[in-house]
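Here it is, the structure, as structure tokens.
All protein chains of the complex are present and in place, except for one that has been dropped.
After this line comes chain A, so read on.
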Amino acid sequence: MQSRLTLYVFTAVVILVLLSASVFFVDEREKVILLKLGQIERSDYEPGLHFKMPFVNQVRRFDGRILSLDAQPARYLTGEKKNVIVDSFILWRIEDVAQYFRAMSGDEENARLRLSQIIKDGLRAEFGRRTIQEVVSGDREQMVAELMQEANETASEFGIEILNVRIKRIDLPSEVSESVFARMQAERERVAKDLRSRGAEEAEKIRSDADRQRTVLLAEARRQAENLRGDGDAQATEIYADAYSQDESFYALYRRLNAYQNIFQGEDLLVIEPTGDFFNRFSSESALTR
């Protein structure tokens, strides 16, 4: 009874081992080829459960997802013979797994190397046809589309499909960057100078306008003032003339007498002779008393 049980268990184990050796799963993320003693037997597996011949068939699995390849930044010459440093990345995936296995013997590193060479060649050609301006600001998609078309022809020989080539960075080499910075600096200086002198211009305009306004204001005021004074003088003259012309001889007397009083003040020294008009009574007076 015990040996029968052992037999059962043994049989079960053998069956399980055989079963496990003859099924395999294909993951959603994988592409799988089935080898029969080194030969590719089948490569078009859908994800799920599949069968194989134990020990005769071997399963090789590859990543079926989109893979990225971050290419090393490299120097390219543009159409106007300027150097640019370009950093790009490539999205690719295994298209024909059998082809891929044959060409790369399943080595992803190898595939990456070949891919980056293909892309580098393509980029070199594309950049050589364009100026920096076109490369930096132009239609990257169009450039990449042309590049990808050629690259894919080569890549398909390796069972690889290039999905996208994206240019990340287009930088100028450091020595060129320096001169770009110098140019930017000069440009800023130009702007700064322009702004400052515009400021000075404006300021000068405002000042001179203010000065002009002041001068005009004062001149106008003086004109008005002279006008007023003249008016006043004229009125006064009229008044004087009206009044004094009523008796010209009396005016002469009156005015003269006023003038005498105004002219001779304390500081003045009068030299008088006693026989003068005013003092002419001295002698007759003394004659009277005598």
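As a convention for this text, contacts are C-beta pairs under 8 Å (C-beta built on N, C-alpha and C of every residue); 3 or more make two chains touch, one makes a residue touch a chain; residues count from 1.
Note that contacts and distances are computed from a predicted model.
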Query raised in the report: Which protein name, taken from UniProt, belongs to the chain you can't see among "MaoC family dehydratase N-terminal domain-containing protein", "Electron transfer flavoprotein subunit beta", "NADH-quinone oxidoreductase subunit J" or "Protein HflK"?
Result: "Protein HflK"
Query - Contact with the hidden chain (one of A:Leu77, A:Ala125 or A:Leu217) - result: A:Leu217
**Report entry** Footprint left on chain A by the chain that the document does not show
**Finding:** 1-3, 5-6, 9, 13, 16-17, 19-20, 25-30, 46-49, 63, 65-68, 70, 89, 91, 132-133, 136-137, 140, 163-164, 166-172, 177-178, 180-181, 184-185, 188-189, 191-193, 195-196, 198-200, 202-207, 209-211, 213-215, 217-218, 220-222, 224-229, 231-233, 235-237, 239-240, 242-244, 246-247, 250-251, 253-254, 256-261, 263-279
